[in-house]
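Written below as structure tokens is the structure these notes are about.
For this view, one protein chain was removed and the others were kept in their places.
For chain A:
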Amino acid sequence: MQHVIRIHDFSRDEIDRILDRAAELEPVAHTGSSDALSGRILATLFYEPSTRTRLSFDVAMKRLGGDVIDLGAVETSSAVKGENLADTISVISGYADAIVLRHPKEGAARMASEFSSVPVINAGDGAGQHPTQTLLDLYTIRKEGKLNKAKIAFVGDLKYGRTVHSLAHALSLYGADIYLVSPDQLKMSDLMKDALIESGTEIVETAEIDDVIDVVDVLYMTRIQKERFPDPNEYHSVVGSYRITKETLKDVKDNLIIMHPLPRVNEIDPEVDASRHAMYFRQSFYGVPVRMAILSMVM
């Protein structure tokens, strides 16, 4: 049985196979339907809020002809009676053919996989891992840009953002050059940078978007959270300097793609949405074929 817990558990070949399958399924993800998972049931357990991840798993399963059962709001589940996650997983794995889990505690998905008799797919565990987001990010880069030896800039919160950590690791498998653009307070940890450098990845660190925006193929924006700054004035000044507008994009490469895991707040001016560089909504859509690929491969 194959669980999907962390992107680090996958080799480049395995990732490529998932992305290939996603490409095959993309037409079905748009408008079609398939009976590949007819008669199968997916359980979705979200102990934290989610829009895109939850709905795209739901859509992915239904496009493949399967059914979805949902834990619903945690407040109406047996969790409020004090049932622990291990017991919930033991019960639900008897009802479904696979489980998608989002949980506020790091390592929850790994633990769930030890109690489950069916595959567990991690849909985010606290500040830890969100492997299906990484896979859809890789799919977007491969489809809309180039994945091999890409030059990618991560912008914003590189300290706490789990999306960046997982994607940076995955891109190291593809020989990427990585540009880290963040204020001092939100720099990527040395531990993580060391791991990337050890894997042979070139890293350039700067506080200014202007230093890198004209050389990169991918601009990966992240949300900077207000609570990371003790001084609100400092927050506003930092946020302002990491905002993408039409003006910011005037000298970029023709084939630059701008990505964002969403939701965005102020990082990208809505007037950028119409530009050929804006890829974040399509990126979000690619969550469907990528999750279809994962579901079809684990069930």
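In this section, a contact is a pair of C-beta atoms (placed from the backbone, for glycine too) under 8 Å apart; a residue touches a chain by one contact, two chains touch by 3 or more; residues count from 1.
Heads up, the rule we're going with is that contacts and distances are computed from a predicted model.
Peer 1: Out of "Fe-S oxidoreductase", "Aspartate carbamoyltransferase regulatory subunit", "Nitrate reductase gamma subunit" or "Ribonuclease P protein component 3", what name does the UniProt record list for the absent chain?
Peer 2: "Aspartate carbamoyltransferase regulatory subunit"
Peer 1: Going by the contact rule already stated, which one of A:Ala73, A:Val91 or A:Ala127 would touch the omitted chain in the full complex?
Peer 2: Of all options in A:Ala73, A:Val91 or A:Ala127, contact with the hidden chain holds for A:Ala127.
Peer 1: Which residue from A:Glu24, A:Glu114, A:Glu234 or A:Glu271 sits in contact with the chain not drawn here?
Peer 2: Considering the complete complex, A:Glu114 is the one touching the chain left out.
Peer 1: In the whole complex, not just what's shown, which of A:Asn84, A:Ser117, A:Ser237 or A:Asn266 touches the removed chain?
Peer 2: Answer from the full complex: A:Asn84 touches the omitted chain.
Peer 1: Since one chain isn't shown, list which residues of chain A touch it in the complete complex.
Peer 2: That gives, for chain A, the contact residues 6, 84-86, 103-108, 110-111, 114, 125-129, 191.
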